[in-house]
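For this depiction, one protein chain was excluded, whereas all remaining protein chains were kept in their positions.
Labels run A and B following the written order; every chain starts at residue 1.
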Amino acid sequence: MAGTYSLAACLAEGASAGAEAAKLAGCGDGRIRFPEPQVEEYPEQPAQALFLVPHTKATSRAPSQFVDMQLDVSASGIELAVREGFKSVEHIKRYTAMGFGTDQGKLGNINGMAILASALGQSIEQTGTTIFRPSYSPTTFGAIAGADVGALFDPERYTAVQRWHQEQGAAFEDVGQWKRPWYFPRGVESMQDAVSRECLAVRNSVGILDASTLGKIDIQGPDAAEFITRMYTNSYLKLAPGKCRYGVMLKEDGMIFDDGVCACIGDNHYLMFTTTGGAAGVLAWLELWQQTEWPDLKVYFTSVTDHWTTATITGPNARKVLAKVCADIDLANDAFQFMDWRDGTVAGVAARIFRISFTGELTYEINVPAHYGRHIWEALIAAGEEFDITPYGTETMHVLRAEKGFIIVGQDTDGSMTPADMNMDWVVGKNKTFSFIGKRSLQRSDSVRENRKQLVGLKTVDGTQVLPEGAQIVFDPEQKIPMSMQGHVTSSYFSSNLGHSIALAVVKGGHGLLGKTVYCPLADGRSIAAEIVSSVFYDPKGERQNAE
Amino acid sequence: MLLIHCPHCREDREEEEYSYSGEAHIVRPLEPEALSDQEWGDYLFFRKNPKGIHHEMWYHAVGCRRYFYATRNTLSYEILETYKVGEQPQVSAQGAAQ
Partner (left out) sequence: MPNNITRETPLHYFHKLSSHASSAQSPEIFNGQVEFALVVKEAPLSSFLNLRGNGSDKGFCSAVAEVLGVTVPTEPGTYHSNKDSSIYWLGPDEWLLFSCIDASNLEAQLRKALSGHISIVDISGGQTLINLRGDPCALAILLKKSSVYDFAAWPDADINAGRCAQTTFAKATAVVTNKADGSYDLILRRSFADYIAKWLLDAGQEFGCRIEA
């Protein structure tokens, strides 16, 4: 131990330090001008460590002397361990639990190991120390995260067109593990400006969307149509090769679980599209029913999501663009109709083209094996140049489908919505002989209740105001808090095509409330007034997707 | 981590490769429309959830994509057997109690 301890030495040291300080301040020459104080001397020895306070009794008989406060390890416990025959410090640690607490012995282990050394009759050096683990020594978050950072934190799934999107400066959105272009800003354009431009381009000319992330399941077997018809609410028994049909899948509780188009590819051969996020779940769902409930149905399912790149061209000029790169399909409206699909060659590549539409416009979804993905994409961009073909992202896709009142499963539904709630009774086959999955539940008393939350459109009284998604809906904004909540906003956007905001919402008994004014109270105390309207804001007769 | 024997891959594979799929041997009613709301509700919502021996469905999601059954002790997590769809368990709650 360092330092000066005896009183005489302390006084002498203080006196000379004072004289030295006075000299530096310009007074005196550093000598001490007064007699040094005389004090009585005591014999002293260097300080000693006290690891264990001695007691007149043996440690085991004396009052408990705790060493590790966290685990109640006492000095007598350590001595006992030695009497039991343990010699290694690591064994003593495990016998007594000394140093196993969250402090990892930081509070008591030095004393403990010294007591051990004394009991073993050897030096502390000979006894050694245990390994100190975190949190004795600090652990960085980097050590905990390991390789789970950046690009390796969660897999990022890319389509074959990803590099093109990046080169164009797309902003990306996470959809499950997929990275999807959200919008394609030009220059310093804001998101709203970019989305408005993209939306107008689709309605007035033509846009192009990378739809490759949609789940795709190839279905083959003599019982394929029967099986699919059991899974969807509508029937596929009479769907002819070359034709597509939109279907909704329910869980057995009658609630919407996924939706998408299913195409008949040939005899006993179908291609099912699922939502991007639902792909793996739908495949497991199909396998579950086939393998465990109906193994007698002869049908096989194979995921082909990764196989196809899907370039969707949509807008009044879509046919003109396609005609420039596809010569072997008759694109005339009556030859290749809405909800048809055709095999053909696009820009030199064998392609499968689906005439289906999520924008309400004339649309062709062009599918090619993914190694041709970038080729086909760039060929369509080049062919569409004279029509100012505009790449668009998921935000524009959402706005355009909301203008048409097309739902997104998981956004406008939440696992508690029936097809009737979504105003989609038309998709439920009334004459199906087999009781499809979920059908019985549609008759449960709760499913036919009149005041279920039902899908409606909302038009704000002030068309410039965009309702927040998730906003609660009340009928009387002046009522006392807690207000009686009647529903909530599920989708909300500004529609540049319509010049005002649009929203989809679910409202209790909403289908019977057209024309009613409702209110969305906001956190800041204001309420936005909106009128309940049809959920189809644009082209209500659906004429544009059938365009000549 | 558990090792679970896949009766199709015929190997012990890590639990991470599987997903749990609920109670096994629940047969879908042949005529759902003939059932009362209560009977349908029993099929739809009510499960045994026993403390002890339980027969379950598992899905070898990352492996062979086959569903199979497992007899598991929910108390100890011990998996006593796995068997294919169409087969019957060798271990049952009654048998284990004896």
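What to note about this one:
The rule is simple: a residue touches a chain if its C-beta (ideal position, glycine included) is under 8 Å from a C-beta of that chain, and two chains touch if they have at least 3 such contacts.
This one's a predicted model, so the numbers in the text were calculated from it and none came from an experiment.
Of the candidate positions A:Arg374, A:Lys459 or A:His500, contact with the hidden chain is made by A:Arg374. When the omitted chain is restored, the residue from A:Tyr158, A:Tyr246, A:Trp294 or A:Phe475 that touches it is A:Tyr158. Summary of contacts with the chain left out: across A:Thr305, A:Ser357, A:Thr396 or A:Ser491, the touching residue is A:Thr305. Looking at A:Gly169, A:Pro222, A:Pro241 or A:Gly415, the residue that reaches the missing chain in the full complex is A:Pro222. Those residues of chain B that touch the chain absent from the view are 1, 8-11, 13-14, 16-17, 62-66. In the full complex, chain A makes contact with the omitted chain through residues 147, 151-152, 154-160, 162-163, 178, 218, 220-222, 298, 300, 302, 304-309, 347-350, 368-375.
Everything that follows uses one rule, which is that only the chains that are shown with their structure count from here on.
On the side of chain B, the complex with chain A involves touching residues 19, 21, 27-28, 31-33, 35, 37, 40-41, 44, 57, 59, 61, 65-67, 85-86. Interface residues of chain A, counted against chain B in their complex, comprise 252-253, 284, 287-288, 291-293, 295, 435, 439-441, 443-445.
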